[in-house]
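Below is a slice of the complex: some chains, not all, each in place.
Each chain gets a letter, A and B, in the order it is written, and its residues are counted from 1.
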Amino acid sequence: MSRQSGMYIEDLSEGQAASFTKTITDADIVLFSGVSGDTNPVHLDADFAAGTMFKERIAHGMLTASLISTVLGTKLPGPGAIYLSQTLTFKAPVKIGDTVTATCTVDTIKAEKRRALIKCICTVKDEIVIAGEAVVLVPSRKS
Amino acid sequence: MSRQSGMYIEDLSEGQAASFTKTITDADIVLFSGVSGDTNPVHLDADFAAGTMFKERIAHGMLTASLISTVLGTKLPGPGAIYLSQTLTFKAPVKIGDTVTATCTVDTIKAEKRRALIKCICTVKDEIVIAGEAVVLVPSRKS
């Protein structure tokens, strides 16, 4: 009953890109705290956060990073691909109300292994807040 | 008004470890989908998931990975540390009802740079489902 609805490895080409954008709200932070159990005060306690280099509450880095998974899992390559690995460099904080765009760009395709290396960035306005690389296993039309 | 409540770089030692355990439920998956926008059917559509190699709905890899951030942000080193980078290798799926333990172990400390390399694994029973490494910037008592 498999209904492959994402892309096949044969559909991918280097430089191909897709993105997903979401405003990070306070509700996201509360919900992410519940799901992850991460109650770090830099996310939840405005007084604590005011005393840090960030000066205000910031989003969990993994919350922002989850937007990368959204692009990979719903757009490029989309459903049917298997997430093998991800690297993440956290470059700048995301504050409440920031609108984050995760953009994934196909870098290298190893068709025989059905693998693609995908460059991932998350940006707020023009600033890169997260950079990383994903490797995904992608279905082939040949198998 | 900074209230450093986590560990200082001087408090860390190689081999030091901490963990956080949480059962991954259907509610976590729904809420994580809402927060991330990741509506990949392998997480939300039981019929689709039945046709994949996983045979049933699985948790978002980044949801499981978020438990690593919980350990780093609340226990080792805890509040005050800054998350610089994370690598993640997704080794096995996490199914609804699985109880996941994220364990972080200090690997290497660069005191002069206030950085620690921390090995991270997520396990279900004795199986490693995610392995990776984090780099964190940790406050120093000297500055």
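Of note:
Methods note: a contact is a pair of C-beta atoms (placed from the backbone, for glycine too) under 8 Å apart; a residue touches a chain by one contact, two chains touch by 3 or more.
These numbers come from a predicted model, not from an experiment.
This structure file shows 2 copies of a single chain, while the whole complex it describes contains 4 copies.
Just so it is clear, only the chains that are shown with their structure count from here on.
Averaging C-alpha coordinates per chain places the centre of chain A 15 Å away from that of chain B. Interface of chain B with chain A (complex): residues 1-3, 5, 20, 22, 28, 31-32, 34-43, 47-48, 50-53, 60-63, 65-70, 73-74, 78-80, 82-90.
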